[in-house]
Structure formats: structure tokens, C-alpha cells
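Just one protein chain is left out here, and the rest sit where they should.
Moving on, here comes subunit A:
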Amino acid sequence: PPSSFRLRRAAVLAAGLIRYRRGGPGRGPVLRDVRRGRGPDIDDAGHKYHLEFVLEDLNDKDSAVNCTAEVLYHLGNRNTPPDVQFTIEGELKSSDEADHRFYNQIKSLKEELVAENIPDSHGNVPPALVPIRLLAWAAAGYVIWQNSTEDTELHLAQIKRVKQVKRSDEYLEFDYVILLHDVVSQDVIPWRITVLWHPQHGVQVTR
């Protein structure tokens, strides 16, 4: 059977990409379990893993959905991020209400939002900052996907700093400094990203 850590690394990567594509301030899909998997299947393209896993929402333990994914780590070109094809069976819970509430709160702020250390040293996240954290988490999914190899397992460790950038158009923009933790090397790596978000248009990482 494949070493359990290889399947887990591929599942963490797939969940990260799903979080980028489907997550946001109102929704935080996270890996709960790896059900089954096989790999690596080795061919010229690279190493491929087939996975069945369960996602749930960070704030709702009753929201489990089954997913399947194929993860291909390219061997030839190290700069190409892994290919991930995924299927979510059923629906992730709707985040419209939470998204709109967050959007309106931020839009109506007189001063740009600034915050640090989310969660704090004790793991606390003030309720008002939960959407800010979920948004970072979705954006981190992009960074994790782009930078993962078979020899990494990346997680968002902490948001060191977030600063809103006011825009005249309908998007919300935030500059984040995040810390990523790689379970394999145990490195904690700071990363600066600029994140755009809109309830209808989802998450975009522009830097």
C-alpha cells in the first residue's frame, strides 16, 4: 500500500486548490479524512495519485462532502504546478449570507482594515475577523497549490498582517503577509500576497 504520507500530501494539496476555487470569507472547506487512494502511478508525465477524501467546512462539522481527485506532480518541469482534477459530490454549503454581510461591512468601513496575528498565539480568532481569516485561507490555497511538490505538505500557519487596500471599483482588496508551514522540512515561510475578492467573482491572488 502507498505510504500514508504520500496520499495525505496529495490530499492536502487538492483541498488547498478546492479552497481557492470554492472558498471565501463565508466558507472554508477543509480536509477531514482521506478515505482511499492509490499512487504514485509513474509515467513520462510524472507521478499521479488518485484520491477519495472527505471535506468539511471549518465552522460546521455537519457539512461533510465526499470528493475525488487526481493529482499529477510533473517531474520534467519543476516550475509547473501540479495538475489537480477534482469532483465534489453534492454541494458545499451556501455562503451567500456570510459573504454579503462581510462585503457590506468592509465596504462601509471609514478606515482601511488593518490587523495582525490571526490566529493569535493562543489560537484565538476574534469573531469579527473570521471572514478575513477564511479569505486568507482560500488565497493560501492558491499559493500552496502553485508551490507544492511530492516532498512538501504546506499549511497556512498564521496571518502575520493584513491591510485592506481601498478600491473605487466593486472588488475588495487585501494585502496579506502569511506564514506557510511545511510539515516535511518543518520550515515556516513568510509569503506576501495581494488578494482580490467579490461575492460573485470569487478569490483572486494577484501576487
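Basically, a residue touches a chain if its C-beta (ideal position, glycine included) is under 8 Å from a C-beta of that chain, and two chains touch if they have at least 3 such contacts; residues count from 1.
Keep this in mind: contacts and distances are computed from a predicted model.
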Protein that the absent chain corresponds to, by UniProt name, given "AMP-dependent synthetase/ligase domain-containing protein", "CBPA1 Carboxypeptidase", "Ubiquitin carboxyl-terminal hydrolase" or "Small ribosomal subunit protein bS6m": "CBPA1 Carboxypeptidase"
Hidden partner chain, touching residue among A:Leu75, A:Leu113 or A:Val165: A:Leu113
Residue among A:Asp43, A:Asp96 or A:Glu170 that touches the chain left out of view: A:Asp96
Which of A:Gly76, A:Gly90 or A:Pro127 contacts the chain that the document leaves out: A:Pro127
Touching residues on subunit A - with respect to the absent chain: 3-5, 8, 12, 30-31, 33, 58, 96-97, 100-101, 104-105, 108-111, 113, 119-124, 126-129, 155-158, 179, 181, 183-188
